[in-house]
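Yeah, one chain of the complex is gone here, protein chain that is, but the others are all in their spots.
Per-chain numbering from 1; labels A and B assigned in written order.
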Amino acid sequence: MMEEGLADGQNIFECDDVSLELFPHGQRRLIIDRLSLTIRAGEFLTIVGSSGTGKTTLLRLLGGLVQATSGSIRFRGATVNSAPEGVVVVFQDYSNALLQWRSVARNVALGIEGKLDNAEIAKRVNEALQMVELERNADDYPWQLSGGMQQRVQLARALALKPDVMLMDEPFGALDAMTKATLQDEVLQVHARTGTSFVFITHDIEEAVYLGDRVVVLSGPPGRIHKIVPISLPRPRDQIKTRQTPGFLHLRVEIHAAVLNAEGH
Amino acid sequence: MRPSFLNIPGTLTLLAVAAAWEASVQSGAVTFEYLPAPSGIIIALVDLVSSGELAANTAHTMRSVLIGWILSIAIGSGLGLLFGLSAFARRYFLASLEVLRPLPAIAFLPVALLLFSFSLTTELIIIVYASVWPMFVNTMGGITNVSSRLHDVSLTLQLSRRRALTKVLIPAAAPAIMVGCRLCMGTALVMAIIAEMIGNPHGLGYAVVSALQAMRPERMFAYVIFVGVLAISLNACLILASRQLLSGHTREVSHHA
Partner (left out) sequence: MPKRRKSFGFLLSGLPALRGLLPLVLFLATWQAIDPQGSPYFPPPSTWWVSIVTLTKSGRLLPALNATLMTFVLAIAIACVLGGAAGILIGRSPIARRALGPLLEFCRGLPPPVVVPVAVLLLGYVESLKLVIVVLVVVWPILLNTASSTSALSELLLDVSRTLRLSRIATLRKIVLPAAVPAFLVGVRGAVPLAIIITLLVEMITSLPGIGSLIVISQRQFRSSEVYGLLIVAGLIGFFLNSLFIVIEGLLLSRWPPRASYAEGG
């Protein structure tokens, strides 16, 4: 399928005709059906679609947590067999994705312990905590923090790895609107400052438009790409101003229609 | 563990262990002087069954267990209900009970023997003293843990105290109470066997010890394995029974491994 809105640039992910079959209870279920997608370095890609369209599965495929049954996924040209270095997943269930018995700082350090020397680890933990504004909570424990703060800890843990790509699975789905808005802007700031690529799954169409450079609309089951919509809104984006521009409203309508359309299939 | 009907690895392991056991005893490779071979154990078991001795001993033990169990359930649930409902009782009496609880019931056996010598009463004292605790703790816990939301429901519906108790509180505490009954049965069996080993010369406990003293390892092992199977079966029966009785409840409250 031809992709729209892809300018020339280095490709960080290349998915060619990827399919995933599962066999629960001996029956064959096709989860993803011959999906092809290219992700550009430095872009912010958001993915929307109703339940059952395989969004999470696609993310797990990109993250190397599950293997495709056919087709290929390449990260920086190399086939993805296991979790590729430079790619990290941020999960929706933040409280269970953190280690409840470790302090915030030690949680953030989890991915880099043993791989760097202590001075570097401390430095990265500090930087990551600063990026998510949790410096003062370094010695607290996850269960002492609110939902939004716990999700930020997970974010910081991913940032400490200085990844090339962050894969985020509906990370703000369980949070209230105010916290969500704050975290959206924090993520955008990280994107602007570090140039990390983002693949961001969400239910929330407005969030998809607000955050993304491109929005991928999936249909299914089985999961297929229904439409890709380029977002030409200028950056940096603003919660109040951007969301009121005619461009934003138009894109919102377009994507909403696409999602409904996809459900009809 | 997902219980598929035929646990092939499990069955194979059991058979392999039995075969290795048999082989090592027959070949004299194992150093334990009195370890009997599984074949000998099976022969002894068949003998015990056909002579009726197994049945007689089981009947004796089960009689004590059942009487003790029923008594413990009655006392334990009564106390549990009282302490569960009454904050006054908890504040002024609970600590006394908490101090009695860790007292190993087995330490009462010599006292009971002093007072009542070898008899059913002695057995029952030990059984009830030990078994009352799981029943009590689980009943009290079940009632105090009933979600406060259900209390609000009773108030909103303006249920009388009696109705609130019988229609809301007790059914809500029922899973925990059933667990208490099950643990109580397990404890009752353990204590009955202990009492029979040391105190009352009848029943399965005594049979095991007397087989030991008579140096008849096949009989002893046969009894031991039978006791294990008996305990597991009783537990399984109670689990089935509680599932039937509690068919409305979707979650089983777990208070113990």
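Details
Heads up, the rule we're going with is that contacts are C-beta pairs under 8 Å (C-beta built on N, C-alpha and C of every residue); 3 or more make two chains touch, one makes a residue touch a chain.
Not measured: the values here are computed from a predicted model.
When the whole complex is considered, the residue among A:144, A:239 or A:261 that touches the unshown chain is A:144. Remark: the omitted chain is touched by one listed residue; of B:120, B:212 or B:246 this is B:212.
Residue-wise, the contact with the chain that is not shown comes from B:103, picked out of B:103, B:155 or B:245.
Even with one chain removed from view, chain B keeps its contact list with that chain: residues 1, 7, 9-14, 17, 32, 34-35, 90-111, 113-115, 133-134, 136-138, 141, 144-145, 183, 186-187, 189-190, 193-194, 197-198, 205, 208-209, 211-212, 217, 220-221, 223-224, 227-229, 231-232, 235, 254-257. Within chain A, the residues in touch with the undisplayed chain are 60, 63-65, 82-83, 85, 87-89, 91, 93, 96-97, 99-102, 110-111, 113-114, 140-141, 143-145, 157, 161.
The rule is short, and it goes like this: only the chains that are shown with their structure count from here on.
Remark: chain A and chain B have CA centroids separated by 53 Å (rounded to whole angstrom).
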